[in-house]
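The structure appears below as structure tokens.
Showing subunit A:
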Amino acid sequence: MNAATLFGLCGAVLVGLGLYGLVTNPEPLRKILAFNLLGSGVFLVFGVVARRAAASGLGGDPVPQAMVITAIVVAFAATAMAIALVLRLLQETGRSTLSADDPGGTDGGNS
Partner candidate 1 sequence: MTISSAFDVGLVVLILAVGAATIAMREAFAAVIGYVVYGLLLAMAWVRLAAVDVALTEAAIGGGMTGMLMLGAVARLRLAEGNDIRTSLPVRLAAGVLCVLVTAGVAVAILSPPKTIPTLAPMVMENLAQSGLGNPVAGVLFVYRALDTLLEKVVLILALLGVWSLAPDSVWGGIPGLRVYARPGSTLTFLAQLLPPVGIVVAVYMCWVGAKEPGGAFQGGTVLAAMWLLVMIAGLTSVPSIGERWLRRLLVVGPVIFLGIGLAGMVLANAFLAYPPGYAKPLIVAVEVALTLSIGAALGLLAAGPPERV
Partner candidate 2 sequence: MKLAFDILTVFFVSCGAFFFLAGTVGLLRFPDSLTRLHALTKVDNLGLGLVVLGLLPQASGLFAALKLVSIWLLVQLSGAIVTQLIAGTVRQNGPDG
């Protein structure tokens, strides 16, 4: 088993861990953390694909690597937006979770 396969299996376990955290943690902030973990596991799988496709004197295929760079930036943008939403929820309702039996909270708020 070479290094690329080892890191690919690591990425697979991270995907499972992140998915578990996303499903079972009730707080939005922990869900965002788990989503980031899930995303980085997927990126590791991409990296393994890039490493295996090494050719022409390069260490890895640059196309999947460029895609991962783009994906990391976009994941950060999504995380920033999600955290802004959680903080706004905190401002509006004073709670940090979306409880299933919450009666709708404030009605629309001040936009």
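Selection rule: all candidates are chains of the complex that A comes from, given by their letters.
Definition applied: a contact is a pair of C-beta atoms (placed from the backbone, for glycine too) under 8 Å apart; a residue touches a chain by one contact, two chains touch by 3 or more; residues count from 1.
Every value quoted in this text rests on a predicted model; they were computed, and no experiment measured them.
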Inset, instruction - Mark the candidate that touches any copy of subunit A in this complex, from 1 or 2. - result: 1
Inset, instruction - Flag every residue of subunit A that touches candidate 1 in the complex, lowest number first. - result: 2-21, 23-27, 29-30, 32-34, 36-37, 40, 43-45, 47-48, 50-63, 65-70, 72-81, 83-88, 90, 94-97, 99, 110-111
